[in-house]
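Read through the structure below, which is laid out as structure tokens, and then see the notes.
Heads up, one of the protein chains got dropped from this complex, but the rest are sitting where they should.
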Amino acid sequence: MIRVDAVGVCGSDSHYYQHGRLGRFVLEQPLVLGHEASGVVVQTGVGTLVPRVGQRVSIEPGVPDLSCPQCLAGRYNLCPAMRFLATPPVDGAFAELIAVHAAFAHPVPEGISDNAAALLEPLSVGIWACRKGRVTAGSRVLITGAGPIGLVCLQVALALGATEVAVSDVNPARLALAQQLGASAVLDARTTRLGDLGWPPQVLLECSGYPPVISEAIRALDRAGRAVLVGMGGEEVTLPLAAVQERELEVTGTFRYANTWPTAIALVEAGRVDLDRLVTGTYPLERVEQALTASRREQATVKAIVVPQT
Amino acid sequence: MIRVDAVGVCGSDSHYYQHGRLGRFVLEQPLVLGHEASGVVVQTGVGTLVPRVGQRVSIEPGVPDLSCPQCLAGRYNLCPAMRFLATPPVDGAFAELIAVHAAFAHPVPEGISDNAAALLEPLSVGIWACRKGRVTAGSRVLITGAGPIGLVCLQVALALGATEVAVSDVNPARLALAQQLGASAVLDARTTRLGDLGWPPQVLLECSGYPPVISEAIRALDRAGRAVLVGMGGEEVTLPLAAVQERELEVTGTFRYANTWPTAIALVEAGRVDLDRLVTGTYPLERVEQALTASRREQATVKAIVVPQT
Amino acid sequence: MIRVDAVGVCGSDSHYYQHGRLGRFVLEQPLVLGHEASGVVVQTGVGTLVPRVGQRVSIEPGVPDLSCPQCLAGRYNLCPAMRFLATPPVDGAFAELIAVHAAFAHPVPEGISDNAAALLEPLSVGIWACRKGRVTAGSRVLITGAGPIGLVCLQVALALGATEVAVSDVNPARLALAQQLGASAVLDARTTRLGDLGWPPQVLLECSGYPPVISEAIRALDRAGRAVLVGMGGEEVTLPLAAVQERELEVTGTFRYANTWPTAIALVEAGRVDLDRLVTGTYPLERVEQALTASRREQATVKAIVVPQT
Partner (left out) sequence: MIRVDAVGVCGSDSHYYQHGRLGRFVLEQPLVLGHEASGVVVQTGVGTLVPRVGQRVSIEPGVPDLSCPQCLAGRYNLCPAMRFLATPPVDGAFAELIAVHAAFAHPVPEGISDNAAALLEPLSVGIWACRKGRVTAGSRVLITGAGPIGLVCLQVALALGATEVAVSDVNPARLALAQQLGASAVLDARTTRLGDLGWPPQVLLECSGYPPVISEAIRALDRAGRAVLVGMGGEEVTLPLAAVQERELEVTGTFRYANTWPTAIALVEAGRVDLDRLVTGTYPLERVEQALTASRREQATVKAIVVPQT
């Protein structure tokens, strides 16, 4: 049992709130939102061997069945029986207390703030994207979309040694933040074409979810390039078959993440990734609606945090 | 210098002959076709250390520059300076003699026929596709298209231990041959939907090049499935974004092959792959036109071979 | 709850019986041995969703905690909290009934015999070894030791497309069986040196556990070769440092297996691996002692099976 101290607002939360659905998930009854959460253990279950009450934790919001073939193979994010916070029918973390599986409540060291502990969840999305893209030392990376996910992808790519990381978006405030966080180039997608980058990317971390951008970005890839489709929203993506074949491009989707918390904690603790920089506002639980609509209302919003204990 | 003994007719040869172009390659002057060739060494260059005259060889038709970053990294098939037989401006192997790079004339053991030695080239396409698809023991594989490439993919997948290999096509003669070669299921694409297979494939080896088939086949893939796009012809392929993401599908193109001849020779010599079964007709050099049009004229044609020394 | 129908005798069972210990595991109280087991489900637990009573199953004998970092990463064989049949303090399967975790009781298709279903366990050891060694089409493999593990390694290597598989042992009966099962060469280790093989192996599957053999076999490896140390028994292995460096050899140990049952079932069902050929004797439960000592008494013994329901 966790006393919730900080919960990030994800685009999916805002989308559920505004539209009552997200892709194939349609809300048919009220749902508590919020799945980027940190807090403190206030009670443990029967049979707990190690005392954990009082421990600060970051919550990994998806709990798989642990014993299906996908789970046993280490791909627990693809478990068909996954129960995920704030995804129907499972209530989320915009709450004062929440019960979670002990193995998915990751202890957090002192140097990581409550907000950053909550944002280990979106950081995990970025770590997973970089793993799928095999970003490594000297990689040349293009990130399309500079929202919270694009910005964590940027930070993880840099932490992995990528030496060219370009970020494109239509929002100048976000591009400015990308530059401050270390992007080697930022592109205003309203005026610049991705092909004008000057170097063909080896890895595309696609965080816009906008089909025309996806297609254009894939076309910009270098031989043996890899496209990782992180951004959701589009229905269909059009691939240029000849380019995919002649350059042997690899296109892959990502679905959440697996085995990322230890890496996320290590990166933040070591100062390689700065999550606090992404926080643009905090809200008490009774103002959760403002938190959910902040990014729609203000272009400068990157990440709103709900703080239930205020 | 090789005395050419057998040259397979590839679909690309027939396409060049009929249309005068293939994708972005347009013929502006006469071109000798043929790139699946075997023969005997009749002369070697200055500085050859090992005597090779009289040696039977299979010709790997693409010679890269060997020293660009792609070559040095072992991806020589992606070399921008590749010179490939029967691809403008390089003449091909429908000829009595042909000069080739010594390292790309692979010695062939006795047990492999001249025809099979020529067909190590399409076999290489199948080996490369199976490597990209990471086919292994127990894999469940779907192959769309039962032409020569689909049929070598089938044989290689079985040789790698795949235990379910379904093949779809619209040509009953080819499906019958697929069944004889060990396919665990054959699907008449005119009457059966790929989703009705009964098991979701882990690997798709797409050999039709027909965009609607590609999209349907990708949709049929299992979680963590891999689609390898081998078949050429289509302009654009439509990917279902949500499926690619939720199942973390991986889609990749193939462009020829790299480092496949040793594997191809070993598989044929050990009897794991039967290339002679694919030969449906042989033609002397003066009847090369009939060879080039055989598959258009007769549905039962799988692989026509030109035999220059008759 | 499983009614046990067949249990293979493993070398570790015989070793425990004779010596009262195995490596660092020392028996301090009686232990039921046997961990290669098949049977029929006779009862299921509360909360079972799918009816399984009457189902034939093969038992995967190690049950990990499923939620530690090793388990979540898909390496559940390295789980520190693993409970494994016939390893103190967990009793084994030389019994009429045994209770197992539902996810580790794998349904077995009709075409697989009870004995073969039991022997999916040693087959899993062979599958795991071949995975670690990255055996694939055209691989040249050396297997040192032709006991049950060496013989399943042989069969799996062939099923994966290895085209040269040499097997060495000191027991002529076992070498003869290796030859019947498809080994391309057999070496009598008393009279032949591994370096005289004629081709340098790319993969060594070491199943003898005898340090001098291990060192000699590693020295025989080709550039970029891989040595997989499966056989137990030795204390220390001596590596030739210069050879390991100049050829960039890779040496790895294996500990049991993970995610192998689906592959094992598929290979046996498809007839790619024949486990029944390994059975050299069956024994009722009251003659388990004879089963445990069979390999010590008779050189021709490969695999003894205990059949509790006779």
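The letters A, B and C name the chains in turn, as written, and every chain counts its residues from 1.
Heads up, the rule we're going with is that a residue touches a chain if its C-beta (ideal position, glycine included) is under 8 Å from a C-beta of that chain, and two chains touch if they have at least 3 such contacts.
The structure presented is a predicted model; accordingly, all values stated were derived computationally and were not measured.
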| item | value |
| --- | --- |
| Among C:His15, C:Arg75, C:His101 or C:Arg134, residue touching the chain not depicted | C:Arg75 |
| Listed residues A:Asp65, A:Glu236 or A:Glu269, member touching the removed chain | A:Glu269 |
| Hidden partner chain, touching residue among B:Val26, B:Val53 or B:Leu72 | B:Leu72 |
| Residue of C:Ser14, C:Asn171 or C:Thr254 touching the missing chain in the full complex | C:Thr254 |
| Touch with the omitted chain, as defined above, among A:Gly20, A:Pro89 or A:Gly138 | A:Gly138 |
| For chain C, the residues touching the chain missing from this view | 23-24, 70, 75, 77-78, 80, 132, 209, 211, 214, 223-224, 229, 232, 234-242, 244-255 |
| Residues of chain A in contact with the chain not shown | 127, 130, 136-138, 156, 159-161, 163-164, 262-267, 269-270, 272 |
| Hidden partner chain, residues of chain B it touches | 66-69, 71-76, 101-103, 258-259, 262 |
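Just so it is clear, only the chains that are shown with their structure count from here on.
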| item | value |
| --- | --- |
| Same-residue or different-residue interface between chain A and chain C, half as cut-off | same |
| Distance from the mean Cα position of chain C to that of chain B, given in whole angstrom | 37 |
| Multi-partner residues of chain B (at least 2 other chains) | none |
